[in-house]
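Have a look at the structure that comes next, please.
Of the protein chains in this complex, one is absent; all others appear in place.
Moving on to subunit A:
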Amino acid sequence: MCLPLLGAAQGNGPGVRGGRAAALGNASVTLADVWAVGNNAAGLGVLTRPEAAVYADNRFLIPEFGNAALAAALPLGKQPAGSTATAAPHGVVGVELQRFGGKLYNEQRAGVGYGYRLGLFSVGARADVLQVRIEGLGSRRAVALSLGGQAEVIPQKLTFGAYLYNLNQARLAEYQAERVPTVLKAGLSYRATPKVLLLVETEKDVEQAADFKAGLEYQVVEALALRAGVATLTEQMTGGLGLRFGRARLDYAAAWHNALGLSQHISVSLRLEPKTEAAP
């Protein structure tokens, strides 16, 4: 029983968000898109347009190991018309709703994140309200706080990212002091050529062995990206593709676990038209 859980998610951990991250072996700490709300809130800082996204995954083809999430991001502050700024003047706020599990065991979460970009640096923070429910045992609630940062070490080329999930070490149950995992992730992304992005990342849960992850994204053409990745701790190899149709993006990923088999991830995101009026 512990093996599937290890492979699935680190129960209440930061988890996987978005088909793009999933295809890259979940080496996602340096990514900057709407799913940064779950992967590293600092990545929200680069968004200049409102964006909404939906994500679903299924682990090892087991129906109870399904995960679904909804996310939205909203840049704050007025963008001058025709602006080419790379960041919103007052940062970006993101919200996320997520549910994992089936009837017997499930986890729910509501999170609010905020990312702000200043020059080559971005910082972010996030608060989660987590609820774990086990049939017959009732449910528990906890609040987890997270912090993240991203920095362009070599502009446009090399980016460093770090994310600390649940720094307050939220407690779920008195019994054996069961806590929400505290996880620190740090990684680099390297744009080897305009079409190739390489990522490496290490992730350490206080109570688990360290995971090393790596991903490769190849932008074949404007509309199509191919991705591959590995994660050593969970012995998973991943692959996937991303499609872009105008303002919409679709990302699909398949992950192969050496013992447990196939997992699938899909996400769709939609960028809204620029607004001339400031959002509240």
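Following the convention adopted for this analysis, a contact is a pair of C-beta atoms (placed from the backbone, for glycine too) under 8 Å apart; a residue touches a chain by one contact, two chains touch by 3 or more; residues count from 1.
By our rule, contacts and distances are computed from a predicted model.
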Missing subunit (named according to UniProt) among the choices "ABC transporter permease", "Helix-hairpin-helix domain-containing protein", "Polymerase/histidinol phosphatase N-terminal domain-containing protein" or "Methanobactin biosynthesis cassette protein MbnC": "Helix-hairpin-helix domain-containing protein"
Touch criterion as defined above, residue of A:V95, A:L167 or A:A228 at the omitted chain: A:A228
Options A:V196, A:L224 or A:A248, residue touching the unrepresented chain: A:V196
Residue, one of A:L61, A:I134, A:A259 or A:L272, that touches the chain absent here: A:A259
Interface residues of subunit A (partner: the chain not displayed): 190, 192-193, 195-196, 198, 214, 216, 218, 228, 230, 232, 235, 237, 256, 258-259
